[in-house]
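For this view, one protein chain was removed and the others were kept in their places.
Letters A, B and C name the chains as they come in the text, with residue numbers starting at 1 for each one.
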Amino acid sequence: MRRRFAARAGLIVAALFLVAVTLMAVAPGLFTPLDPLATDTDQVLRPPGWGHPFGTDQTGRDMFARVVYGASYSLGVGAGATAAALVIGVVVGTLVGLAPRVVDGVAMRGVEILLAFPEFLIALFAIAVLGPGPVNVATAVGVAALPAYIRVARAETLVVRRSGYVEAARGLGVHPLRVAVSHVVPNTLRPLGVIATIGIGTTIVAAAGLSFLGLGPQDPTPEWGLLLSGGRNLLAQAWWVAFFPGVLITGTVVSATVVGRRLRRAGEGRRS
Amino acid sequence: MTDAREVVRATGLTVRFGPTVVVDSVSLSLAAGECLAIVGESGSGKTLTARALLGLLPDDAVLSADELLIDGVDVRRLSEADWRRIRGARVGLVSQDALVSLDPLRRVGREVAEVLEIHGDPSSGDRMPRAALDETVTAQLGRVAVPEPEERARQYPHELSGGLRQRALIASALAGEPGVLIADEPTTALDVTVQAQVLELLSGLRDDGLGIIVISHDLAVVAGIADRVAVMRSGRIVEEGTTVEVLSNPRHPYTRMLLAAAPRLPATPFPEPSFPEPSFAEPVEGSRPSTSSGNGPSTSSGNGTSAGSGNGPVLRATGLGRDFRRPDGGVRSAVDDVSFDVLPAAAIGIVGESGSGKTTLARLLLGFDAPDRGSVTLDGQPWSGVKEGRRRSRRGDIQYISQDPLGSFDPRYTVSRIVAEGLRGGPRTSSRSRAARIRALLDSVGIDSSLAGRRPHELSGGQRQRVAIARAIASEPRILVCDEPVSALDVSIQATIIDLLAGLRRDLGVALVFVSHDLAVVATLCDDVLVMRDGRVVERGAIGEVFAHPQHPFTKALVDAVPRMP
Amino acid sequence: MFSRHRPFRIAGSLALVTAAALVLAGCSTPAGSGEKTEGGTITFGVDVDPVGHLDVHSSQLDINAILQRPVFDSLVSQNADGTIVPWLATSWQVSDDGLQYTFDLRDDVTFSDGEKFDAAAVKANFDHIVDPATESAQASSLIGGEYYAGTDVIDDSTVRVNFSQPYAPFLANAASVELGFYSPKVLAEHADELKAGGPGISVGSGPFILSEYTPGSELVYTKNPDYNWAPEGAAAQGPATIDELDVKILPESSVRTSALTSGQVDVIGDTAPSSLGQIGDGFTVTSTESPGVPYSLYLNVTRPVFSDVEVRKAFAGGFDLDAAVKAVFAGSYQRAYSILGPTTPDSYDAALETSASFDADAANDALDAAGWSERDSDGYRTKNGERLSARWISYTPVNEDNANLANLIQDGLKKIGFEVVHDQLEPGAYLDAYLAGDYDLTDWGFLSADADVLRSHLGTGGYQNASHLSDPEIDATLASAVATTDASQRAELYTQLQQWNAENAVIVPLYVPEYILASSKKVGGVEVDIHGWPLFSGAYVTK
Partner (left out) sequence: MVFRRILARLAGMLVVVWGAATAAFLVLKLVPGDPVDVMLGVSAQASPELKQSIRVELGLDQPLAVQYVSYLSRLVRGDFGTSYQLRLPVTDVIGQQLGYTLQLAAASLALALVIALVGAVVVHGRAARGIVSVLELLAISSPPFWIGLVLLSVFAFGLGWFPVAGADGIQGLVLPAATIALPVAGILGQVLRTGLEDAEQQPFATTARARGAGPARLVLRHTLRHAAIPALTLAGYIVGSLLGGAVIVESVFARPGLGRVALAAITNRDLPVVMGIIVFTAIVFVLVNLVVDLAYRAIDPRIGAPTTAIRGAR
């Protein structure tokens, strides 16, 4: 009982956190009146306190405002890249899953080659091709996530395609197109949606990682990975510059994971 | 036997999960050399009772008892460590499926030896050296009649046949020389011929002085081995007595219901079948002269009054064959040269053990799979070898009931939507008439319309199978192919589903092809039967004839192995 | 042409106010608390691994110049104050027309592989520098570029370097490690491996021998026991005191600092000014202002926005540079007033230090007068509906201090309605944009021990002329300055150029970078050259 209560409380906190971060992304003005780009040469590297809850950086910019405004980029990249990967992954994966075996075999060999690389390295290589930059980071992490979605979409398609209910529909004389629309795609999407919820977190971390390595958006853009990177040389004097962006990234990813897992459990309960 | 040493004694045995009582004041006793059967349907509490005797209840279960003695030891207050000294040494467990009840990643010999490693030499309690261990393992495997025990000990469970596996599992439970063996559904996963052998083994062990508690859902199975029977329902023992008493003169209504519901293979002489006079049609080409009653494909005709068009067969299979590639590259014929006709409103059973090809045959008939040889015609028109696009409109004529209704439902669909999918013409009919039709269909299979909004996982097993049937008959098919439709259900539910199918046949004139491993179920429902083995039909004919006078040795063995009530 | 681009990091620096730590350029580090010992090992933490750029004749990396100095000797040596003293050449004569330099060489010098140093070796090395196959940019421009007209061997110990036009910076350049000497045997046998470098390949006649090289990790030098040809007047004569010099590659500045404070290394280079607070009193910090062009913004005068000199001046005076430099460098670097650093020999115009100042009102007025009087919804100035906006390109990675400075500049200019869009481009894209002239301003800084560096920055067609300036008068002044050997005459010409820039705001100097060397008190005798780079020949470990 107590455990269930703790899990429930965790779920609520996670959901609230996600809502808050989403609000930050949509309407940062609600959280702080300060301009994340406004410098102040008199307020350099102030520790957290009244007025600057997360302290200030080397040019006197308010870290809280920077973190709040950073949500829009980080979350945007996370959600955008994941959504794009999800849509493309579902389309390609479903088609491949429904295609004749030869096509399936060739396509999956290709996906397997992509899967040969760690996601983060694919993102790095994509950056090598595209060049650094904010849009390219989103593309790179999306490309990196894509193979996994294709594979899962295909696997789910195959599971659904071989499932009793698709066979039953076939036995009832339902047209294959109708089977695809009314059974295969919806049942494939459900688990993928859950994976994508968790995937947003992964994508945010990957994008922040690229920014951290200096391959993403550049100063003065407030982006969490970049903010973190900006603090790496200040660890000894000004821990807060690197600390708070990290808290936000971790918090967002943890929340997305908690909510995603809850959704998955709900989905599993329904399935069996 | 009554004067023999008492090895288990329990009074007032109660198991609770929180406030819920799942085993309620059960009292039982077992003497050495005696076999007690605990019989009940799923949820009756029989398995938890058995677990309580091993101290293996789930963590959140609470056990209480006025008396609980295992081999003379009061086990009510035992610590986990003390229990470990009891388990394996004084009481052993054999459960349902040896493929998963033996650790699949360990060699059989290691599994048998484990109990000796834990408890040491059963006679002295000393730690056993490796050589002695191996020797004992071989001896124990030999004791349960495993041939070439040394070699088998080095194999993995999946490398053994089902019967040998189960024997090995029994050997592993007996290696510690316990006085009590708890056998939880010990033969449920086995083919009927193998089941008979295992039951025989258990009887032998009992005769050697072992106390055995058999847990089963099947009265017939325990009839041959148990000295006494306890019938459980909702956590209570509703009736207990000697096997003969309970089976021949059941006092409790539940026991009577169980006995009535159990499909049985009546003793010879076989009574008149429920449908008059099966008749066999003229042989067609491709038939084989190996069967007892005639050389041709059997054509059975029912007397269904409302039956559909014409006198020609609804379904005709001619020389069907289907091959599969084995993992080692060889070719195995799952179905080979099978021919038969199904007349309108007829009911034909296809029986065989696992791997006999009966499910593959069903898939060929349904057009889910294409035959490598031979053909299927439906209503005189070609059915196999026809493009799916052209076949689709005719699919309503032949419908399918599977063993796993849950898997055959889209988990997102409601009951009414599931049934609606089966309606012919789909969305073209007006929604109001559709709704009425769906209600009527659900009504006809005994599903209350209040369940129409439920999703599959919210239904019971029996309800699910009814919904599957409602969907199947929605298109007013001429023939239903049923693949083990009741195997996963409790006996009482089984009986109602069989009644439902029989009623449909009678009322709608739909023909049935009924695939099952269970001879008794087939006997209750069908007129004619095909007996399959290794993909071939080894015997065919009217039910009564085949079961009463089996000609083929395999059929004989099959019929003989069916457990019978006294 | 005399310049050095510092691609990775413009050194942070300081002029530490604490008297104890303030050390003037050219002095050796004060002795530690203990007494000097023979032998031992000094570890030196640096920021960049010159991997792939180990060839002194083709490398453009400062770090390679620092790390190869122990191995390679030059004809002459330049003291920290800019004076030239004999080294491998005992004396030299310059012809009256300034076209011929004749050097008399020491005859007791051998390379560490036993080869003898002589006139032929000098010729072989200089020929190697100008050989197109060497792909040299840095050394070949130091040797005079197109002015260089070959080297003649007069006899074993006399060599003559010829020029097609007078080239005054040559003597100072001859002191650089880029014009240092490989063993002729290496040049003959391993010419294509010089860039990769390593023991047995990077072979010179210096006080140390490169004995181990682990790319990305460390370089180990062992003492050359036969060394006996140190520059004239150098504190350390004869072989080095220490047995071994270990160079560790530690790219993160915070990491280098901690490595020093925790005792993992004895000396660190390119110390970030922001980390000086962390270093504390127990260490010796030497900070040297870099000669050459300070870190500056180059305004592209061919672009509409900066073709108007008034807009350029408003830009230059429109942000508070003093406050920005102070905020970013915690007061440790000085803002720049001129396009030459104060330590550039014979050229700096200190008078400019009083001229420039931040005046937002003046900048606003100037922009109004220039026609940029309207404001758009974002508060930026417009003229004929077009926003007053400038595209600033930088190439990545931009070091953090410069990024912070850029933010302050952008934010400051925003207040006078001047938009600056800062595009940080990776090298390939930067190069494309740079070569196409597709930018309004860019930021560079150039180390150079000679004011002739301005020729490539202000001269028509000069490679670093990022402002795209083309002014015949400036070209003429630059030409006479490079041909003049008289120090005061050169200073006069360079003063003219500096003042001209102050009036025309073509290059906006921001701050004077400094090379900050920090060392533990356990080591002493580390000298620094004009750039502030360490020389280990006299270094020792204390007890």
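Just so we're on the same page, contacts are C-beta pairs under 8 Å (C-beta built on N, C-alpha and C of every residue); 3 or more make two chains touch, one makes a residue touch a chain.
Note that this is a predicted model, so its numbers are computed, not measured.
Counted over the whole complex, the shown chains touched by the missing one are A, B, C.
The hidden chain makes contact, of the residues B:Arg77, B:Arg130 or B:Arg326, with B:Arg326. Across B:Pro104, B:Pro147, B:Pro253 or B:Gly503, the single residue that touches the chain missing here is B:Pro104. The residue touching the chain not shown here, chosen from C:Val85, C:Leu431 or C:Ala476, is C:Leu431. Among the residues B:Glu34, B:Asp71, B:Glu114 or B:Asp527, only B:Glu114 touches the chain that is left out of the figure. Interface residues of chain C with the unshown chain, by the touch rule above, are 3, 5, 7, 51-53, 60, 132, 135, 137, 141, 195-196, 214-217, 248-252, 254-255, 258-259, 262, 264, 395-397, 426-432, 434, 463-464.
Not every partner is drawn; the one left out touches chain A at residues 3, 6, 10, 109-110, 112-113, 115-121, 124-125, 127-129, 131-132, 201, 205, 208-209, 212-215, 225, 228-229, 231-232, 235-236, 239, 242-243, 246, 249-250, 253-254, 257-258.
In the full complex, chain B touches the hidden chain at residues 54, 56, 80-81, 84-89, 91-93, 95-97, 99-106, 114-115, 118-119, 156, 158-162, 169, 172-173, 176, 188-191, 326-329, 353-355, 484, 487-488, 517.
Note that in this section only the chains that are shown with their structure count from here on.
Taking each chain's centre as the mean of its C-alpha atoms, chain B lies 88 Å from chain C.
Centre-to-centre separation between chain A and chain B, using Cα means, comes to 48 Å. Residue positions of chain B touching 2 or more other chains: there are none. Among the residues of chain A, none is in touch with two or more other chains. Every residue of chain A that touches chain B in the complex is listed here, in rising order: 163-165, 167-176, 182-183, 186-187, 190, 269-272. Residues of chain C touching chain A in their complex: 252-254, 257-258, 272, 274-275, 277-278, 320, 323-324, 326-328, 396-398, 400, 403-404, 406-408, 410-412, 422, 424, 426, 428-429. On the side of chain A, the complex with chain C involves touching residues 37-39, 41, 44, 57-61, 131-132, 214, 218-220, 230, 232-237.
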